[in-house]
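Attaching a single structure in structure tokens format; questions to follow.
With one protein chain removed, the remaining protein chains of the complex are shown where they sit.
Let's look at chain A:
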Amino acid sequence: MSRLEAKKPSICRREPLTGERAGARLAALRGLLTSCYGPAGRLKQLHNGRGGPVAATSHSAALLAGLPVSHPVLKVLTAAVRNHVACFSDGGLFTAILCCNLVENVQRLGLTPTTVIRLNKHLLSLCTRYLKSEVCACRIPVDFGSTQILLSLVRSILTSKPACMLIAKEIDHISTLILKAFLLTIPENAQEHIILGKSIIVPLKGQRVIDSAVLPGILIEVSEVQLMKILPIKKSDSFKVAVFCVSLSGDLSDTGEGTLLVSYGVSLENAALDQLFNLGKQLVSDHVDLVLCQKVIHPSLKQFLRTHQIIAVDRIGVSLMEPLSKVTATVCSLLLCNRNDTAWDELKLTCQTALHALQLTVKEPYVLLGGGCTETHLVAYIRHKTRNEPESVLRDERCSQTELQLITEAFCSALESLAGSLEHDGGEVLTDGKYGHFWSVQANLPSAVNWPDLPSRCGCGLYSSQEELSWSFLRSAHHPFPPQTCLSHEAKGSANTLTLDCFTAKLSGLQVAVETASLILDLSCVIEDTN
């Protein structure tokens, strides 16, 4: 019996961000996500505390799906990030951390939300315009004539998730497979509108990673008994296939409510089976060679088909039905192996991310420099722009010079903290005064400008410390400088061991982060239903 309860008045809370609780929870979420970020990120064990499966992960999709947040501000944030991940797969942690940083940084300033939102929007468009422009020095055009950049992109995504538990050899193997799988989904005779095919990930848990493989076409599981009967298939040309998505198990169709009276001696099951046999005879007379059924085929019908040399495979499952209808187009199966369930789950998520990143790269054929370099370079660019050309902003956005400086600093330091989050073992981060790239060094070095033991390469791997560069600590006050724009040609060529990020995903992540931060800062009250 249903019970009706009188509606209780909703609770309205003003200024949800100002309470101590909100600040602590936002900081906790930021700390949690920051600790997962990057190839040296720490893992989280997710489980329900009651003997359920344990997942060890640092993947935002897995984390946010299992992280039940109660505070409305955090709910807004995680919902936005999950939405981004659903659309782009990559850059979930980037988006979430940047958003947390922005909210925390701006909140401290105590400016009015409207000013903050307006200026944040301005800074965001400054970033996106730069990233999309030809002079942008932190993006590389993708050359589809070679595998170098694409492989580097895939490898960077794989290495960013340590819970996959891959060694270097295995990363190379899986990267190659992912690229192969991606290439197999590109139709051969591409016209104006390319419709990419599908790659189906087939689980093979418990096996060695190195045994993973890619096969063109769809892999269907068939019992060994059946297989021995099927093989060898002699007929190779004009192989007729019939695909059924309805059950052929001999079920009676829905008899509706009430009781059905059947005369003694009449068997509805046999009647249904007779119908199936009629179907079978039709298939035989149509010279069908292979019958595939999403659901169950009645064993007697299967037996009938078998005696007429028709291969019958049932219980294909709904997930294979869509690619099956495309089987003549481009479908491939990626047989993914890993030693145990936990590592396999993480590897699967990561492979999906990588495949998605490759697909996005087709649409926008660029990659961004990874390893923190894009962030630090953007920071240098923004600082320089707002310091040297503030007039137009001040006029358009109707704000004071101080306000602009404060917001720019908050925005830049949010990006810098994000880049700094790549460090988990107590190291120090520097930026150079020429390219504005990210350099990682050991902590507690004497603060001279020219250290003897500087890292040999920057975070993305594009530049080496051989040239005369000047360095400063990240997050330390320094003079704005114009970072060198326009990538040199030799730089584009040396993409062999670069750390790269997906252009589309990162750009969207940046937008989502800034917009969500603005939304959160703009919240003036939260109305909650109590029942």
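Assume a contact is a pair of C-beta atoms (placed from the backbone, for glycine too) under 8 Å apart; a residue touches a chain by one contact, two chains touch by 3 or more; residues count from 1.
By definition in this document, contacts and distances are computed from a predicted model.
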| item | value |
| --- | --- |
| Among "Sterol regulatory element-binding protein cleavage-activating protein", "Bardet-Biedl syndrome 12 protein", "Nicolin-1" or "Acyl-coenzyme A oxidase", the UniProt name of the subunit that does not appear here | "Bardet-Biedl syndrome 12 protein" |
| Residue of A:R208, A:K240, A:K281 or A:R398 in touch with the missing chain, whole complex considered | A:R208 |
| Contact residue for the chain not shown (choose from A:A6, A:L261 or A:C525) | A:L261 |
| Selected from A:L74, A:I200 or A:V288 as touching the chain missing from the view | A:L74 |
| Chain not shown, touching residues in chain A | 25, 28-29, 32, 35, 39-40, 42-54, 56, 63, 66-71, 74, 159, 162-163, 165-169, 171, 205-208, 224-225, 228, 247, 249-252, 255, 257-264, 266, 268, 295-296, 298-300, 303, 306-307, 315, 339-343, 371, 423-428, 439-442, 453, 455-459, 461, 497, 499 |
